[in-house]
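Shown here is a partial selection of chains from the complex, left in place.
Chains: A and B, in written order; residue numbering restarts at 1 for each.
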Amino acid sequence: MEKKVSLVSHSIADIAAQLGGQAVGQTDLIVTRPREPAAAGPGDLALAMDPKFAAGLAQSRAEAAVLWADADWQSFGLKAAILVGRSRYAMSGITTLFDLPPGLAPGIHSMAVIDPSAEIGDGAAIGPFVAIGANVRIGAGVRILSHVSIAEDVIIGEHALIHAGVRIGARVRIGDRFIAQPGCVIGSDGFSFVTPEPNAVEEMKRTGRITGETAAPEWTRINSLGAVRIGDDVEIGANAAIDRGTVSDTKIGNGTKLDNLVHIGHNVQIGETTLICGQVGIAGSAVIGDRVVLAGQVGVADHVTVGSDVIAGAQAGIANNVKPETMVMGYPAQPREQFMRGLKSIRRVPMLSERLAAVEKRVPNEDVSG
Amino acid sequence: MEKKVSLVSHSIADIAAQLGGQAVGQTDLIVTRPREPAAAGPGDLALAMDPKFAAGLAQSRAEAAVLWADADWQSFGLKAAILVGRSRYAMSGITTLFDLPPGLAPGIHSMAVIDPSAEIGDGAAIGPFVAIGANVRIGAGVRILSHVSIAEDVIIGEHALIHAGVRIGARVRIGDRFIAQPGCVIGSDGFSFVTPEPNAVEEMKRTGRITGETAAPEWTRINSLGAVRIGDDVEIGANAAIDRGTVSDTKIGNGTKLDNLVHIGHNVQIGETTLICGQVGIAGSAVIGDRVVLAGQVGVADHVTVGSDVIAGAQAGIANNVKPETMVMGYPAQPREQFMRGLKSIRRVPMLSERLAAVEKRVPNEDVSG
């Protein structure tokens, strides 16, 4: 049930120019699809930027490939090749050249509901079942796929790509070149409740105990008057959720990327060019620096500060402030060396126990210390 | 790119009356926006309920503020102030006064699809692209934003606020004053599969081993005949998911609040005024008591009972029943003191190892024990 899909075409020479690589062989050869080396055939561009792919490429029917810088391209039976340096970076260029734009007709679909006071920039493409509220301002070149809702007073910069089913709440402000994956929510209300009298959580923080003597909580809502402010070049993953601020805005800095199913609490401040991987949760009022990388399923407690250039290993539970330029792991999160030492310590216990038993057998029973 | 948004206005006297606080100074002064102290200016209400904000407030252009009970309000150059006791509770009152209602026109949007058999209460506001099924009954004062789907036979009480893109499955019943954040799913099918013959998971539970000798599983679905029953004053977070029960309903008690991306499995029973923080997962048939607080990313295993007044620290993995009035932490979750003792134990191992080595050097090599 292989299906024909529309494809993009480029010559080897053009691709090499885009990648800053070296085109060799029949450089006017046209290719239409990047493929893994072993699966590539005529018309494909085999992606073999690492010598480990050499064997697969040699056995394939590929006629064109992207190879590592000093590869002996002719040994693979190719008609043409592109030689590149940093291979992962080349992937960025290649996948940009061959990316297929979403199937979205230019203009505004007849089944979209757009408030007359909204301003939509030039060249917009807006799909069916999109709802845009009052006073919204959206920049030029925006693409909004089906089922998106954008509430009143939202501002979005130029060239946004907003996938199906995204929810953007009132008064959210977003910079240029924004990408929102399907189903993400930007501007949900913060999870912030308070009791008239001190409750059990406050008692636990103060006394380290739960007595059951605090009043039954009647959780009263603290509404979110703030919104969310997002910089330029930000991407938000599928079904992620970002809460509004209580008084000021929740903030996400320029160039920061969030993966799928990430949870960002109210008032959180995230710096620039930070990566937040899948299913990370950041509780209310936490502050995350610049160039931070939080691996998958990391949790950050409320009001904690994570310094710039921090890397947190997967599932780390960050309960306290983390200094800049630190890698942390585990729960509660600790510097990597300390975490590793802890693992080693646990493994040493059985051996220590045996050695202690041996020593006990070898010492006299009376106390000689005093 | 600051944008004018509609604002709410209140006098200092009126705000103080609502908060049960004391108005001082020019109490007929009108303010339109609560702000952080350092950023506040004329027309704003600086929120400085803690002495730690004193410096920022003194240097701001604020003319009105909410202050702690015995603050020397005149020392900050204010024209008026409100003195309050419990500051977080005051936040609830303030954010209620200044909350902006969602931009939703009264009445039913022409692009909503509502089954003729559905009953919608007085004063309803229903947005575009809302779908409501047969026999649905919704109380007075309901607000349903765009793209919500409510399946057949659902009952929802009065004054619900249902944000964009919420999914409510068939036969779900919900009390009064319900709040649903964008994208949450109430009434997905339970994750419940069974094999004709015993499978590897059952073998592991019984024997502690996987032999690979069990039959290849053909996972057969157990459908969810039950629904979800939700009490009064419940709030569900963005993109959370709550599964239906198998035979009876999954239940969530009065006053309980769920944060974003929470997962509630089939048949789960949650008590009253319980807080379930972001990304918590509760597996099928677990029972959670009243006044429980589960911090972010906590997991609760299937069929486990968590007693009332329990607090679980972030990322705790609750594999077994937890007694009431206990704080648990870690994986597998254990009482807080025991968890802390474990951390300390791990850190002591290197020192014990050194001391043991020293002792080994000091004892004779022969066995003297017997």
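Just so it is clear, contacts are C-beta pairs under 8 Å (C-beta built on N, C-alpha and C of every residue); 3 or more make two chains touch, one makes a residue touch a chain.
This is a predicted model, so every value here is computed, not measured.
Q: If you can see 2 copies, how many does the complete assembly in this structure contain?
A: 3
Rule of thumb we're sticking to: only the chains that are shown with their structure count from here on.
Q: Compute the rotation angle for the C-alpha superposition of subunit A onto subunit B, expressed as a multiple of 5 degrees.
A: In short, 120 degrees.
Q: In angstrom, rounded to a whole number, how far apart do the mean CA points of subunit A and subunit B lie?
A: Taking the mean C-alpha position of each chain, the two centres sit 23 Å apart.
Q: Within their complex, state which residues of subunit A touch subunit B.
A: Its residues touching subunit B are 111, 113, 129, 131, 133-135, 137, 147, 149, 151-153, 155, 165, 167, 169-171, 173, 183, 185, 188-189, 191-197, 200-201, 204, 208, 210-212, 216-225, 239-241, 243, 246-248, 261, 263, 265, 279, 281, 283, 297, 299, 301, 315, 317, 319, 331-332, 341-342, 345-346, 348-349, 352, 355-356, 359-364.
Q: Which part of subunit B faces subunit A closely enough to touch in the complex?
A: Subunit B residues touching subunit A: 1, 3, 5-6, 33-36, 39, 47, 86, 88-89, 91-92, 95-96, 98-100, 102-103, 109, 111, 127-129, 145-147, 163-165, 179, 181-183, 235, 237-239, 255, 257, 259-261, 273, 275, 277-279, 290-291, 293, 296-297, 309-311, 314-315, 324-327, 330-331, 336, 343, 346-347, 349-350, 352-353, 356, 359-360, 363-370.
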